[in-house]
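A protein chain is absent from this complex, but the other protein chains hold their places.
So, chain A:
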Amino acid sequence: MFKHFVSLQWKSFFRSSNFGKSLALKLLMGFLAVYLMLSFASLGIGLYFILKKAFPDSEPMLIVSGYLLYWVLIELFFRYFMQKLPVMDIKPLLLYPIKKSKIAHYILIKSGLSGYNFLSLFIAVPFSIVLMVQGYPVINVLSWLFAIVCIILTINYTNFIINKSDKVLLFLGALILALYGLEYFNIFSVKEYAGQLFYSLYQNPILVLIPLLLVIGTYYVNFNFLRKKLYLDASLKKKAVKVETSDLTWTKRFGDIAPFLQLDLKLIWRNKRTKMQVFISLAMILYGLFFYSMDTYGDTSTIYLFVGIFMTGIFLSNFGQFIPAWDSEYYGMMMSQNIPLRKYLESKAGLISVSIVVMFLLSIPYVYFGWKALAINFACALYNLGVNVPVILFFGSFNKKRIDLTKSAIGNMQGTSATQFLVLLPLMVVPSVLYFVLKTFVSFEVAIVTLSVMGIIGFAFRNTLLNKVTEAYRKRKYTMLAGFKEQNS
């Protein structure tokens, strides 16, 4: 029976219409995955030597153990977003003569083999091998490794138990911060106590039974829950979201584009993936701190321009690159309704422009790092407003991949194609190169003024540019319609 399940899984992967379609994207993702694995593995190999060198007096194993509790909590925190129990796939299986307990086992074991579980192992396994080579007792190291595997699986299954509650997530977040705070202000050394706990797993191989029991326990809880809830109206049902209506009459003052603006605001606020993008955009305002807090760049480095374009234009690129695919589910209606395409695009441009202004306002505190930081961000905002808004809308006319709004937000590559990578070129690279050349050969001021003026010119010609963009959309209407109809692409 299990063989059948596995073959089903195999087929669903290789026969998905996605497969082989965008080979370039697959290669890129594959490359990233390999890169991630290699960096984790090399960290695993190097960890022992790094620790030995940095803390010659301490036992590396003890230091590692000290951080394990944080690892467990942080991984739980992130998994909450990343991983959901794949219950929907088994809906068709319910009708066949397969025991429910078997289906429940299938889902749970499948989730145990999920990629997330292997990620940490890419550090733990090389680390253990190095330890054994360094003459640590083989039995202890192996049992420690086994304990780690058990802990990973426990995290896996615990995640499904807490997945139902946002409160637990908040609690986890608070706990991590609280523990770190205690540590930081030297009130209570979490690392020391928790470290002893995890270190004893290494010292006494027999204690491995504890994590093993934890895995079995959490597995069993999940199993019981699932078996009882394998009904269409219980766990298999998608949750109907409660309606939150808001009065958006204030949009009326924007005139003709008001209905589209309202629609876009609802689109963003009522769908997970778009909502997530708003939060990511707001958080990205901190991105600049990485660079500004380092002294190595000087105060007019090109990297700051890139950062400025990125920060003020994060929503522009995140949201804008998928226009009009956000509306792909009902694009046929949009195209046969009494809709002037131009107004539709104007509304999107307006929304993105507002986001740029907001992001610029949020970036004003960077003036702390000198007036030049402010000048750079201001020029970037202008450039984004005038040049990048029409550019991203124009590239949108090449979108023909459907986006299913109800799908989850994290790691969702739906709607992504080569266009999304190509568009980064004019969006970020062109202004950076321009800035670099002007700054190096003329002066910082001229570079900033040039970019700002380009933005202002673009803004002045916005109407003409939008007309051109509208024309591009009209031309590609049928291709878009056909593309958006394709499911799972």
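Throughout what follows, a contact is a pair of C-beta atoms (placed from the backbone, for glycine too) under 8 Å apart; a residue touches a chain by one contact, two chains touch by 3 or more; residues count from 1.
Please note the rule applied: contacts and distances are computed from a predicted model.
Could you tell me which of "Cytochrome d ubiquinol oxidase subunit II", "Branched-chain amino acid ABC transporter permease", "ABC transmembrane type-1 domain-containing protein" or "ATP-binding cassette domain-containing protein" is the UniProt name of the chain missing from the displayed complex?
Looking only at the record, the undisplayed chain corresponds to "ATP-binding cassette domain-containing protein".
For a quick check of understanding: of A:267, A:358, A:434 or A:453, which residue touches the chain that isn't displayed?
In the complete complex, the chain left out is touched by residue A:267.
Tell me where the left-out chain touches chain A, residue by residue.
240-243, 245, 258-259, 262-263, 266-267, 270-271, 329-333, 335-339, 405-406, 478, 481-482, 485
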